[in-house]
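One structure is given here, and the rest of the page talks about it.
One chain of protein is taken out of this complex; the other chains stay put.
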Amino acid sequence: MAVGKKDIECPPYAEGTPLSDEDIKEGKVTYVEDHPDIRYSWTAGQAISKFLNGLKEGKILGVKCNKCGRVMVPPRMFCELCYKPIDGWVELKDTGTVETFSISYIDPDAKPLPEPVIVAVISIDGASPHMGIMHILDEVKPEDVYIGMKVKAVWKGEEEREGAITDIKYWKPVEG
Amino acid sequence: MEVEKISGLKFHKKQDVAIVGAGMTTFKRRLNETGRELSYLAIKQALEEAGITIDDVEMVVMGSAPDTFDGLHMKSEYLLDGSGGSDRPYMRVFVGGGTGVFAPIAGYWHVASGLADVCLVITEEKMSSSYPHPQSAFKYIWDPILDRPLSPNLIWIFALEMRRYMHVHNIKHEDIALVSVKNKANALDHPCAQVAEKITVEDVLNSEPMALPVRRLDVSPPSDGAAALIMVAPHIARQLTDNPVWVTGVGWALDTTWWTNRDLYFPRYVAEAAKMAYRMAHITDPRKEIDVAEPYDPFDYKELHHMEGLGLAKKGEAPILTREGVTQRDGDLPTCPSGGLLGVGNPIAATMGVKACEIYWQLAYRAGKRQVAKEVTTGVCQAWGDLMQVGTVMVMSNKR
Partner (left out) sequence: MIEKIVNPKELRHWDGKIELYWVYTSGKAGDEFFKKLKEEDKFLAAKCKKCGKVYFPPRIYCEKDFSETEFVEVSGEGCVRAFTVARLDAYEKPLDNPEIYALIDIDGTDGCLIHLLGEVEPENVEVGMKVKPVLKPKDEREGRITDILYFKPL
């Protein structure tokens, strides 16, 4: 069967034995199950640690690179384009613009949610254009969300904040 | 379109590389065979088509996506005996979904450098081990501190990108749904297809919403499967066949992990990889010089997105080409004639079977019912991966 023959169809056959979910549940084939319990403690690193501490105080922090002039959020210890350490921290506003959004009907395991969730990429005021973070929108109807909508962060109460991205409960549209 | 200078890149190579055989297993949601057995079945087909035996193979490249799906650390070592890796140099490559085209690129390095004259490329995926649904494994791709506390699903990132793409170019969902209709219909002629069916645009727009604007029929399913390719040096190709298919250009590029800092409407990572591949292949006007294309289509809008990244359409023009029928099998630029991932299935790394292997079969005129109507000389295949990061591109031609 050499390459170049125009009268042969490829692939010539499709091998493999399909199974359905019932075949497994009814034990038609032998199998082994495993359910690992793997735990992690991820270090946030220098930059994100300071960012999370800032969130606890109700502030959104960004970083600045003097070479390319970008103000970046989420913050990092080095500018990935110039490949040099960043030059300083900047406090940003807690308002922003919706860059893109989606209305999700599924949870992380692809199961249906009781109420749809609106997720968006929000560029933060005070940072370079299109510097966004991902977060949830609320206090707005899904059909009223549009790209370019101005939003403001709604924070948890001071005692409830723990230094996590969820210290911002959600973002809501700015009136007017 | 002018050729832009890619500074610093030199394309020295010792010898050209030809593809002389390919094979793939069926793609289905759940297969009984273990990963090793799937690899063996795909390689058996490829060796048969090439007309060589496993003893002729000098080195092996294996591509397989995250170990989390199979539930096996060091997956490549586990798959070694079924992949022909016993007693010969064997390596694994992995760039997420981009592995489907990155594995043949790695096979290209082996032969072009002169280190091997015959290299076997095998890609395999067994997503069904992740129970009850592989989606559960996908949630660990997100950043643990900034993203996971919000309970994201991987579909979110596609939905956000699709919305941005539709907004910037003012594209309607109906035009994007045409891609799903085309690919699922194309796949009816593919023996290994998992979800080939005749559907309409209304079926897509009325299907279950997952993360709007993405609906169920916009998405490709998870699958099990394997695919293999044989890459050889010119003097070996001459002994085996009169018409080998040559690899004329390869390119790969990754963008930053900070995907929220990028404007998602244009896949820059694909454009950079394509620049590199076209430069190697001396292609200056891809729209005119490429005869058949297989861009990666895990979602229907992704085919359009990648077509623009590959330079096959101007920004915002890809949906117009689809609407006018240019991308059908009998059109001027047939795109995803195999049925792509939307029609045949999405076993992450093993998508090589519908990307690189399909372009090879089209250029060798061996695609049977899927063969495109026009004369073909040059084809391009492309894969994408991770959090909107990886672009891998390969250009092939049946003329040297």
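Just so it is clear, A and B label the chains in written order, and each chain counts residues from 1 on its own.
Keep in mind that, in the parts below, contacts are C-beta pairs under 8 Å (C-beta built on N, C-alpha and C of every residue); 3 or more make two chains touch, one makes a residue touch a chain.
Keep in mind the model is a prediction, meaning the values are calculated, not measured.
Only one residue in the set B:47, B:159 or B:247 touches the chain that does not appear here, and it is B:47.
When the full complex is taken into account, the listed residue touching the unshown chain is A:29, out of A:29, A:81 or A:113.
Of the listed positions B:76, B:99 or B:129, the one in contact with the omitted chain in the full complex is B:129.
By the touch definition given at the top, chain B reaches the unshown chain through residues 31-34, 36-37, 40, 43-44, 47, 53-55, 68, 70-71, 81-82, 84, 86-87, 128-132, 136-137, 140, 144-145, 148.
Although one chain is hidden here, its contacts on chain A can still be listed: residues 17, 19, 24, 27, 29-44, 46, 48-50, 52-53, 85-89, 163-164.
Following the convention adopted for this analysis, only the chains that are shown with their structure count from here on.
In this assembly, the C-alpha centroid of chain A lies 25 Å from the C-alpha centroid of chain B.
If you check the complex, the residues on chain A that touch chain B are 1-6, 8-21, 23-24, 29, 33-34, 36, 40, 42, 44, 48, 52, 72, 74, 76, 80, 99-110, 119-121, 130-136, 142, 147, 164-166. The touching residues of chain B, when paired with chain A in their complex, are 19-26, 28-33, 38, 41, 45, 48-51, 71, 128, 131-133, 135-136, 139, 144-147, 149-153, 155-156, 159-164, 167, 191-192, 208-214, 224-225, 240-245, 256, 258, 260-264, 353, 357, 361, 364-369.
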